[in-house]
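All protein chains but one are shown in place.
Moving on to chain A:
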Amino acid sequence: MTKETLFKQGAIWAFIAVELAFFTIAGDFLSTSDKSFMDFDNMLLLLKQSAPIGIIAVGMTIIMINGNIDLSVGAVFALAAVVMLDSMTWPFMAALGDWAIPLAWLFALTTGMVLGAINGFIVWKTGVDAFIVTLGSMLGYRGLVFMYNGEQPTSHLNWTLVDFAEAQFLGLHTATWFFLVCVLVLWLVMTRTVHGRNAYAIGNNREAAVNAGIKVGPHILLNFVIIGFLAALSAVVFYSESGSVNPNDGMLYELWAITAVVLGGTKLMGGYGSIISTLGGVIAIQLLRKGLGHIGADTETVNLVIGLILIAVLILDRQLNQKGKQELRT
């Protein structure tokens, strides 16, 4: 690992360290609660709360490394949640008792994979830019959510499921475990498998990848299936606990996920990025939300700060890249 990549991948963690230090010190002066910010339970909760967006952001990372984008994840999230909660009320499912749970999860995850596959297939076969394809399906899938159950919320509480979602294993919440396992698996996929290597190659230079004999289409399709699966998994994790989904849930999730991914340093142009840095990006955003609340800032300022930080990161990144290029020239 060169000094430059080390610096780039370390930047997000340095930023997190600064955030922690800042909110801890500022919290001592400003916070109204006597709990310290770095409180262990507080940090565990933070991880749990970052899981829903985090799981989606992991998927968004591989899509963006591949040189595409997916704006439909929020709608996929909602539709998978509706399918999961609604399927548990079907007559034959009710007869299964608690065995209905894994089946409902399976239905939800399959829904996500099918929706992802539709996106990927259209991108592959029509050659229409993924931005437009998923902009369209963002609307279309949202329409399907509404068509499923009208404007009514879909609710079904299953206490076994709630207990499972609220459980803690080795201190970490169920949602956190799901998040971390996703990070680990996708990191392995992207760094240790042929698919991962090819995804980078396609994102870096699609033409060159085609010339090198890489089957571009199937890789794109697979990545969209993965992000569909992850958006559905995120819904499964979140709605197992809450048990009720509104047809508008998950709106703007795509933008939050993209923000986290970009904050982690993944390039929109493709070919560059890392799953671990996205984990950093997700944690950094959640830390900011919690931290600003902790020091008594209005929750309204969170959006302002996150937006400005995103732009600042972009400016910084450009300065660094330019400096690197100039050094190469001399």
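Please note the rule applied: a contact is a pair of C-beta atoms (placed from the backbone, for glycine too) under 8 Å apart; a residue touches a chain by one contact, two chains touch by 3 or more; residues count from 1.
Criterion: contacts and distances are computed from a predicted model.
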Hidden chain of the complex, named as in its UniProt record, picked from "Penicillin acylase family protein", "RNA polymerase sigma-70 factor", "ABC transporter permease" or "Stage V sporulation protein AD": "ABC transporter permease"
Touch with the omitted chain, as defined above, among A:Ala117, A:Leu144 or A:Leu320: A:Leu144
Which residue of A:Asn42, A:Ser244 or A:Asn303 touches the chain not shown here: A:Asn303
Candidates A:Ile258, A:Ile276 or A:Ile295 - the one touching the absent chain: A:Ile258
Footprint left on chain A by the chain that the document does not show: 71, 122, 124-129, 131-133, 135-144, 146-147, 150-151, 206, 210, 215-217, 247, 251-252, 255, 258-259, 262, 268, 298, 300-311, 314-315, 318
